[in-house]
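Below is one structure, written out as structure tokens, with a few remarks after it.
All protein chains but one are shown in place.
To keep things simple, chains are lettered A and B as they appear, and every chain counts its residues starting from 1.
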Amino acid sequence: MWFEELLIAIKASLVLKAPEGLRPLVSAALSTMPILSAFGGLFAVVTLLERKMLGRIQNRYGPNRVGPFGIFQPVADGIKMLTKEDIVPKTADHLIHFLAPLVLLVTAMLGLSVIPFGQKLVAVEFEAGIVFFFAVGGAAELAVFMAGWASRNKYALLGSLRAIAQMVSYEIPLILSSVCVLMVTGSLSLTEVVQAQSGGITSWFVFTPWGFLGCILFLISTLAEVNRSPFDIPEAESELIAGHMTEYSGFKYAVFFLAEFVAMFAMCALTATLFLGGYHPPLPVLSIIPGPVWLFSKLMLLVLLFIWIRGTMPRLRADQLMEFAWKFMLPMSVINLVSTGIWIALDGGLLGWLVTGACNFGAYLGLSRWLADHPNHRKRVYRYADGPINAA
Amino acid sequence: MMVTPALLPYLLFSACLFCIGLAGVMMRRNVILILAGIELMLNAANINFVAFWRFHPGAEEVSGLIMVLFALAIAAAEAAVGLALVISLFRHFRTTNPEQMEQEVPS
Partner (left out) sequence: MNTIFLLISLTTIASAIAAMSLRNLVHCVLCLTLTFVGISLTYLQLSSQFIGFAQVMVYVGAVSILIIFALLMTRSGHELTLREWRPMHWVWGTLITLGLLACLGLSITGSSISGKVASPEKTESVKALGEALMQEYLLPLEAMALLLTVALIGAALVALPASHHPPASKGGTE
């Protein structure tokens, strides 16, 4: 608690030094600047971390030229991005072409404003905080369309339509799997959700059957929402060059990159808030270490998980992606809702664990077996010139 | 924080939006934009509901907001069905101009 109170005291004293009329503005600026600068610095660190970690997974060193262990690589990347020529196609829609990366960045950063970083450290306290987060996440799809449309490039347009279809499809399991947490907590406000998980690691929602399934579904949907591997059809180089970002170069491309990473951080922070206990330490005795440190360490854990998944799994095809969303994730999240309702009705306890766990696991088994019977998923028969060879 | 002005400006604002939506419905020559004008009219009516909810003295009344929730959901469903119909119309008539969509007279 000491860290949060220290920060609040510093902010109050700074606000008092401002003239009377400007106080709300100064207060708002002082709330948002630490968040923006922290996540901006985190972006730089994570780009380097991702390249090093991917390199190690692929049995090579990452970048290691620009400083000891490549520490100044983000600085070199920044200089490169800033000094590149900004090419805009002549027939492009200049206003929309200019606005698209800005809108994407703004919606990504707006999501950071409702996440509680500490005991009273929320930038904006909304009663319907989580609805705000998902609303601005939905507005990001429009920016993707603007980018693809304004480029006057048929391939960019196709790429952006695919990206929008992917984002819209995965928004439903995202929201439904977070509704389970809201059902148990009884409130839409994120500070209440974190308060319900105070009291050590056993009260975190991820260690309940519905929370576990919800967390997994939420993480997979997050991967799809931020266009990250294995769902990175919109931005993979072998698909439609760079999709909706094809005609962007230089600083605007860097803004797209930044927006994608900030959206990833915001969603990881939301996962940590909803399922992993937010800013609470695993053991109450460790609350000497301030809350934001715990939240950032959980966030970094999730980011490392995402980088690990990126280095390990191959990319999904577009139709596999959509089938996965609509035929597997949506029914699973609805069944998760039902089992959360059963948990609330049985009020937790051993019976609740058994029934909810059996319901979730049975649903998973049944759905995956049923989907695996689809003719597209059977083993393939390869026909060569000298007669068919059946795959074993 | 924010001082809410009186009821009158909100009613005038929503009347303006309603009339603009109506103008769009009357003057546009593209079926999709006519639908967009209809959506704008629905939104203007929603503003009216919320304004009247806010200025109602009872502290426990939520029926205004319930009406807005339902209107929001119905408008979204209507937009979906309407746009599907537009796509189907386009397949038949190959145009989205309502003046060029003439019914084939059975002879």
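Note that a contact is a pair of C-beta atoms (placed from the backbone, for glycine too) under 8 Å apart; a residue touches a chain by one contact, two chains touch by 3 or more.
Fair warning: this is a prediction, and the values are worked out from it, not measured in the lab.
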Note to self: Considering the whole complex, not just the chains shown, which residues of chain B touch the missing one?
What the structure shows: 2-13, 15-24, 26-30, 32-33, 35-37, 39-40, 43, 46-47, 50-51, 53-57, 59-60, 62-63, 65-66, 68-70, 72-81, 83-88, 90-91, 96-97, 99
Next item on the list: Provide the residue numbers of chain A that touch the chain removed from this figure.
Entry: 93, 96, 126-128, 131-132, 134-139, 141-142, 145-146, 149, 157, 161, 164, 168, 171, 186-188
